Structure formats: C-alpha cells, structure tokens
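Only one protein chain is missing; all other protein chains are in place.
Showing subunit A:
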Amino acid sequence: MDRRKFITNTSATSAFLGLGGLTLGSCSLYKPTKITILHTNDVHSHIDPFPSDHSDFPGLGGLARRATLVDSIRKENPNTLLFDAGDIFQGTPYFNFFGGELEFKLMNMLKYDAATIGNHDFDNGIEGLLAQVPNAKFDLITANYDFSNTALNGYTKPYKTYTLNNIKIGVYGIGIELKGLVTKKLYKETKYLNPFEIAIDIETKLKEEEKCDLIICLSHLGYEYTTEQKPDDITLASKTKYTNLIIGGHTHTFLEKPTIVKNAENREVLVNQVGCFGINLGRVDFYFNGSTNTNANGVSIKV
C-alpha cells in the first residue's frame, strides 16, 4: 500500500486501538523499500571532463555531467544518498588556485550527503582543510583520525545516521595512516587510530545503540595491499560484523564489479571502488522487505 493510503487508514483508527495492535502488527507494516547509495572516490579536483584526445580517459568524467546522472537517479528513487570516499582535492589547477573551494561548492550542488577525508585532502594542511569546511554543506566523516589537538577539532564526525522511508542508515569513515604519506607539518597533531578496532567499535555502536538497518563504511585505506603489510578494505571487510558496504578509495582501483567478502560472522560484505577522477559513479541498491527466493537469512546479491 502506498504511503498516502497508509496515513489515511491509520488516522481513521483510534490511537489507542492502534497502539494495542502495534507490536505484533509492526513487521507487516513495512513495505518494500529501495535505498540507493551513490558514490565517488579520488576525484582529485577533476571538475572538467577529460579532453576527447586523452590517452587514458577520452571525453570521460566532469561534474556537470555527473550532476545530470545523479539528478536522474534521485528522480527515479528519492531514497538516495551520495557519498565520496576522499581525495577530493589536488590534481588540477582548480585546487592550486582556489584551495578546494569549487570542489566543495559543486559537491553541495550535487547534494552530497557526506565524504571521508583522504590523504590529499591535507595537501594545504589542517588549516587549508579547515578553511574550506564552511563551504561544505555535507558532513566530513572520519572515525580514526583524532583531531582533538588540531584546529579541525569539532569539525568532523565519526559517523552519521540517516533515516529514509523508515530505514535507518549508519555511515562511518576510516582514513589511511598519514605518517610517511603526508608531511607532518600538514597534518600536525592528528592522531591515527587503529582502523580495524575503530571500525568494529563504530559499527557495533551503529547496530546496537543506533539500531541501524544498513551500515556503510567510507574508507580511504585502499582496496588491497598484497606486498605491504598495510590495512586495506578487503581485510577490513573480513574483520567487521555489521558493515554491509565498504566504499573505498586511495588506490584508484577500477573494479570489474564490486567484490564480495565474507565478514567475521561469515556474512557477505560488499567492497567497492570506482577508479578515480570522476570517471565513474558507483551505484548500490539495497532492497528491504521484499519477497525473496533466498533462504530465511539470506540476501540475494547481484553485482
């Protein structure tokens, strides 16, 4: 039944009678809902499309085109969220000239909901990032950078929750170790906390305290490291218990399709990354309360 009809029916019923039957009946009240998650990573100030004679990405990308695509998806499904997995800054003169102002303002126009912080987002230092925070109407989400001894203290959130059509979505951010990657002078007294421990803490909180139906991690750790012992998204996925989707970045990985990883409780987690420079938009649709031909606990995944 559609929402309008639902409202009419319920308001016609006495409040007290309604309450009486509620606990038992609540499950059946939830109608099928689709939540659409859109994502980018490592856009690196690529605001204009690549020229048509570019050897790697001819004619691809561009903010004004991505806006068209995002708009059409939002029209198709208003229950849509848009995220970025970091390294918004650095890569074209737009950043050198304007320090990230245009990147953030355009992300507002596309109605980004949140982004996590990549290593290159420190390229103008803590102060450079702080200076752009007023230009962002979206949230900067990071759980394992402790900014308490820096000027950024209080300007980021470890996680954020959204409720769309009664589905509660929790989103948290995980960043890469800055030591050795970024000059200390730029990140100053930012403390890097263990990404695995923090991710498990936050997802547990999102599940048990915030009662989220869907949990998403925005990660700038990198997809997978086979030669170095560095935390990556594949390992992160295998250690978590409640995270449904890891939206990755940093390694500029172009995947044929999202990777399915078994988590610590043998449930499936999706790990995705869409390359770099705004060439692609990632889209993941989560269907709730639909009829399913899988078993009682299963989720059918189509990638």
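The rule we apply is simple: contacts are C-beta pairs under 8 Å (C-beta built on N, C-alpha and C of every residue); 3 or more make two chains touch, one makes a residue touch a chain; residues count from 1.
The criterion applied here is as follows: contacts and distances are computed from a predicted model.
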### Query
Hey, which one's the missing chain according to UniProt: "GntR family transcriptional regulator", "Cobalt ECF transporter T component CbiQ", "Cytochrome d ubiquinol oxidase subunit I" or "5'-nucleotidase-like protein"?
"5'-nucleotidase-like protein"
### Message
One chain is left out of this view; which of A:N79, A:Q132, A:T150 or A:N244 touches it in the full complex?
### Response
A:N244
#### Entry: Footprint left on subunit A by the chain that the document does not show
7, 10-11, 13-15, 18-19, 22-23, 26-27, 29-30, 33, 47-49, 59-69, 71, 90, 93-94, 96-98, 102, 105-106, 109, 123, 166-168, 183, 185, 211, 213-214, 244, 255, 257-258, 270, 272, 274, 278-292, 294, 299-303
